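Starting off with a structure, shown below.
One chain of protein is taken out of this complex; the other chains stay put.
We call the chains A and B, going by the order they appear; numbering starts again at 1 in every chain.
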Amino acid sequence: MPDDARTPVLEIENLCISYFTRAGEIPAVVDFNLTVHAGESVGLVGESGCGKSTVAMAIMRYLGSNGGIVGGSIKFKGRDITHLSDEELRKMRGSEVAMIYQEPMAALNPSLTIGAQLMEVPLIHEGVSEQEAYDRSRQMLSDVNLPDADRVMAAYPHQISGGQQQRVVIAMALLSKPALLLLDEPTTALDVTVEAGIIELIAEIAQKFGTAQVFISHNLGLVRETCDRICVMYSGEAVETGTIGDVFTKMRHPYTRGLFGAIPLPSANKNDRPLVAIPGQLPLPHQRPEGCNFGPRCEYFQDGVCGPQAIAMRDVPGEPRPHQSRCARFEQIDWDAPLGAGQVNEPIEPGEPVLVVDGMRKYYELYDRSVKAMLSGEGVKYVKANETLSFDARKAEIVAIVGESGCGKSTFAKVLMGLETATEGTITFNGDEIESTEVQQRPREQVASLQMVFQNPNDTLNPSMTVGGQISRVIRKFGVESDPDKVHDRVMRLLDMVKLPRDFYFRRPRQLSGGQKQRVGVARAFAGNPAMVIADEPVSALDVSVQAAVTELLMEIQREHGTTLLFISHDLSVVRYLADRIVVMYLGQIMEQGTTEEVFSPPYHPYTEALLSAVPIADTSVDKRKIVLEGNLPSVVNPPVGCPFHTRCPRKLGAICEAERPPVLVDSDTHRIACHIPLESLQAVEPVFFSVAENGSPAGPAAGSATTGSAAGE
Amino acid sequence: MVIFLAKRMGYLVFTMLVVSILVFLVLELDPGNVAQKVLGPYSNEEQRQLWMEANGYLDPLPVRYARWLGDFMVGDFGMSTRFKVPVSEILLPRLGNTALLGLGVLLVMVPLALLLGVLSGMKEGSVQDRTISVFSIATTSVPEFASGVFLVGIFVLWLKWLPGVSNMVGGFDIAQMVLPVAALVMYGFGYITRMTRASMAEVMQTHYIRTAVLKGVPQRQVILKHALRNALIAPFTVIMLQINWLLSGVIVIEYLFAYKGFGSLLLEAALNKDIFVIEACTMVAVLVAVGTQTLADIGYMYLNPRIRFS
Partner (left out) sequence: MAASTEAAVPLPRRQSGMVRFAKAVALLRESPVGMVGAGIVIAWALAAILAPLISPFDPNSTILPFQKPGAIDPTTGKVFWLGTDKIGRDILSRIIYGGRRVLIYGPIATFCAYAVGIVMGLAAGYFRGWWDSILSRVSDIVLSFPIFVLYVIVISTFGASGLNIVLAIIFASAPGIMRIVRGLTLDLRNRDYVAAAQTRGESPFYIMFVEILPNARGPLIVDACLRLGYVTITIGTLGFLGLGLPPPDPDWGGMVNENRALAPAFPHMIVYPCLAISSLVLGLNLLADGLREISIRD
């Protein structure tokens, strides 16, 4: 078949995919359409259960033994692939259609060298000699910006870092020059600054190799940075498709608008524009409503128009490029009306310091028992998890601790909670010094007063106990109430507080969704009227719309009770939205701290600058300078002497950064930066974020000048 | 790596030492008891007293232990009360016989079990998986002595193909090895098969196998090159530990078939209170067990690249 430049690389028409279980046929994807041309990049966006990964697997024809395409067609380069034989499929996979996966470590075979895994691709598909396969693989590794390609070829997957592994997966996918590339949440498992490098690489691929891409993600910001077009999916259906510009600025489906309302944008502020969660819950696949799937949650739902008949995709008229929506009423809805209740909150005045951390250090000892170490006298090494932390948190304030993996934020949380004790320094909580008291020795009121909300909703509750049982236990343990009726009453009131139905008392965790479990976690943390709550990435593992709900809930409770919230996160957009003050950590040390406005505008610590630049922004009226860091996070066992960031700093001054600890520059009463660069130079730096005019050209301060470090290796 | 080996060796020695103390305490704590076992139940007090004096049994316990341990290390295991010859004379040939039996069992059992395990784990839930699984569950439900008895019933009494006793009176006869090996294999292969199946099924569910398939690797290569080297790591340790089981299983089988091996020696000694034989057999058994455990650990470390190159 002639490869006509106008033939779309991928053409999906009316695709229907179902899973066949004991309970019967469950439709996973219904009436799905998508067209992708060469060199084009389409984003497939949706939350869990929307079917986006299923579509990718269907394109690869890898639906498992209980899944199948029950309707429609998928055409690859004009050829219908829905009925290919196994052998034809095998030839197609890896050479014409390739896939990049979410967890790179799991996607690589731990028992084969990287070289062996890479070389397989040309060896199998093109029958080249081993030498040529080796050379091409090696070349590809350099093309994806992996330094030291020979070493990587001979290494095993666990010997390289996460970002490097993902580059290997990308190299493996590109080796036979596929026409179509499927990317399934390729950066979800990576750190923010590493993610930026991978995203940059992915964006280049389309130009360098002319491949068509389908980019699957739940993150609208990422899709904006890498794709030309977008397809929004909800509960098995595509609900809106169009160009990025059209869908992001002129959305025509209530769900799309709901998604945007639920994500924090850089221009947003928790008091002026609270996040608006999408009410209701995602329907289970076998419980989808008749008519519009989004109907039960949509404020514009009109019986008769939006159901019970099935709704089809319709073109949005008057647009130069194709823009379609599955909303039956999109002409009638006022898209400029504000979302939600238009509620505005009064900012709260913070009170007295509740937590004062002064020069806190936490070192772990690592015993090297090898003979060599003992002979050289270096038998004990120190993992400097926290190095001289000093900051404070006031009553009713939200302080965010931001950093990537290995920065020491979890260690700090453990020391605060009493699961570990500090090596040096002091932590004063409500006047008591707690840095060396383990939690078992702390008085009950103090324990009740300092509680935590954990990250993983699936692990946060004991699977064998009922929800009510677990909360009651906490209430009794903290001595809040002891009379069984009063305990029961209090549990009910806590359930009300987190907006869960009262009959959840008898449910077990496996009957709850992720968001519901996390709410129980919040209820549990607040059971003892704490003065301070540490929230360790409480929403990272949840869907976007659920994140908004739980974040808003946490803030509402915090406002009502005047609790101090210590919010640990790596997600700067959420942090920008809800924090009053921010502490930026890198490799166990505080790089910068200040109020939210101060941290988000110059002067920046160079690390903060890079971190901000890595945040994916979904707001099309805002653009950012690109700063990509090279290198990996150094090991915490051997932190660099001097400034810990000097190995990757794009603004490194020179020898001084390597030799000496940076001084703490004081920009204002609340704003401090630890850097050798003089404060004036830092203050003169341009802001990372700037607004763009309607037609896309930058309107704010200086046009986007890319400040990259030398060839990005990460 | 060297450190690791040294540590494991040291640990082996430590274990043997502790075991030797335990064995000594259990069997030789009371010198009067030892004398009685050696001289028989019809000896009288005076005879025992003389014997104890002559053999140093009136010395304090730690001295006796040190002497006993010293003797052991040079291979002097004492005299067998039943056979009236030095223990080492009987022990070594018997060990050899059992080793032969064990070798035969391993040669048949390991390839069979691995093959069946891979076949069933490859396609979890399929007919071939279910059949093999049920079959291996059924065979591990039948105790060794029962399967030995069944095999004798079929092949010796009914079909009359094989001899029913394996005492090798007329010199080595491979026909006499068949049934003992078969009985042990029948019981032992099921466990290895199930472990291999579990490991294989787990590997087939991993993301890296999905990557291989979606890369266009032919199914045969997926199994042989990608799956097996990960799936066979766990069964390797299991197989080494089966040697431990083998030392137990031979007791029953050797008794049943009158095979003159280590197991039947131990059993007879236990029933006849032949104390020095019991000690020697126990120490040897533990040495073999701990030795194979050490080999298993070393092998596991070597086979698993995550540990080998860390």
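Everything below uses one rule, namely that a residue touches a chain if its C-beta (ideal position, glycine included) is under 8 Å from a C-beta of that chain, and two chains touch if they have at least 3 such contacts.
Predicted model, so just to flag it, every value in this text is computed and none were measured.
Trainee: May I ask which residue of A:G64, A:G127, A:G304 or A:P463 touches the chain that does not appear here?
Mentor: Missing-chain contact among the listed residues: A:P463.
Trainee: Identify the residue among A:R326, A:R524, A:K626 or A:R651 that touches the chain left out of the display.
Mentor: Of these options, the touching residue for the absent chain is A:R524.
Trainee: Tell me which of A:T7, A:S73, A:S161 or A:Q281 is the one touching the absent chain.
Mentor: A:Q281
Trainee: Sort through B:T15, B:S88, B:N167 or B:N304 and give me the one touching the missing partner chain.
Mentor: Looking across B:T15, B:S88, B:N167 or B:N304, the contact with the absent chain belongs to B:T15.
Trainee: Identify the residues of subunit B touching the omitted chain, counting contacts across the whole complex.
Mentor: Residues touching the hidden chain, for subunit B, are 15, 18-19, 22-23, 26-27, 133-134, 137-138, 140-146, 149-150, 152-153, 157, 244-245, 247-249, 251-252, 255, 266-267, 270-271, 273, 278, 281-282, 285-286, 289-290, 293.
Trainee: For subunit A, which residues reach the chain that was dropped from this view?
Mentor: 277, 279-281, 417-419, 439-440, 442, 444, 447, 451-452, 454-456, 459-465, 474, 477-478, 492, 496, 499-503, 505-506, 515-516, 519, 521, 524, 546, 549
The definition used in the following text is that only the chains that are shown with their structure count from here on.
Trainee: I'd like the Å distance between the centres of subunit A and subunit B, where a centre is the mean of that chain's Cα atoms.
Mentor: Measuring from centre to centre gives 53 Å for this pair.
Trainee: Can you tell me which positions in subunit B touch subunit A when the two form their complex?
Mentor: Residues 3, 206-208, 210-218, 221, 225-226, 229-230, 304-306, 309-310.
Trainee: Can you list the subunit A residues touching subunit B in their complex?
Mentor: My answer: residues 60, 62, 90-95, 98-99, 101, 103, 106-112, 120-121, 124-125, 156, 158-159, 169, 172, 369-371.
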